[in-house]
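With one protein chain withheld, the remaining protein chains of the complex are depicted in position.
After this line comes subunit A, so read on.
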Amino acid sequence: MNLKIALTKGRVEKQVIPLLEKAGIDCTQLRNKKRRLIFNSMSQPFEFILAKGPDVTTFLERGVVDIGIVGSDILTEHRNSQYELLDLKTGQCQFVLASTDDFDPDEPKRKIIGTKYPNITKDYFDTLGQDVEIIKIEGSVELAPLIGLTDAIVDITETGTTLRENNLKVFDYLDKVSTRVVVNRMALKQHPQEIFRFVDQLKKIVTEEKALS
């Protein structure tokens, strides 16, 4: 039985492949992927599937993959209900509330907020007891307050460079984000040994990396 693992394409994929390799998993096919999206191995009990983050959560929910490797931003936004077994401590960044210098978070009005993450934004303003108008932005969220579309934005930042370069200032820090190993609830019951072996292999590497840093 091969475990089906959906790995988020792009930055997550680049950061996680070295961890998988250190855990003894051969990633030669993933490294030489060309345009392929599914990687079956005859020598190890894993089948990797490359997909976009939101699709990884859909695959997990529908039970078509056993394991997903995806950012916690996407898991929270898509209301993940599957098991989140491990924090890989990679892809670390943070949600922030940011805007131009003249933004007043305490101004008594119904604010307009731009974001790629409407659920996370709503949750945040709910905790503040504020009702806001949310505009879903698909591309460069930083543009929204600069062109007068929104009062502020809720977005992810790693170092704050993009925000600074666009003359935006952080007004509040929200949840931290990192890459997680998520397991389909039923798959954990159907293949507990195989899944825990995979998770424990990775956990050992994450702990070692943390000790070195």
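The definition used in the following text is that a contact is a pair of C-beta atoms (placed from the backbone, for glycine too) under 8 Å apart; a residue touches a chain by one contact, two chains touch by 3 or more; residues count from 1.
One rule holds in what follows: contacts and distances are computed from a predicted model.
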item	value
Chain not present in the shown complex, as UniProt names it (candidates "cytochrome-c oxidase", "ATP phosphoribosyltransferase regulatory subunit", "ABC transporter permease" or "Radical SAM superfamily enzyme, MoaA/NifB/PqqE/SkfB family")	"ATP phosphoribosyltransferase regulatory subunit"
Contact with the hidden chain (one of A:T58, A:T100 or A:N166)	A:T58
Touch criterion as defined above, residue of A:S81, A:N167 or A:T207 at the omitted chain	A:S81
Sole residue of A:R35, A:R110 or A:K189 that reaches the chain not shown, by the stated touch rule	A:K189
Those residues of subunit A which, in the complete complex, touch the missing chain	58, 61-64, 79, 81, 83-87, 180, 183-184, 186, 188-190, 192, 196
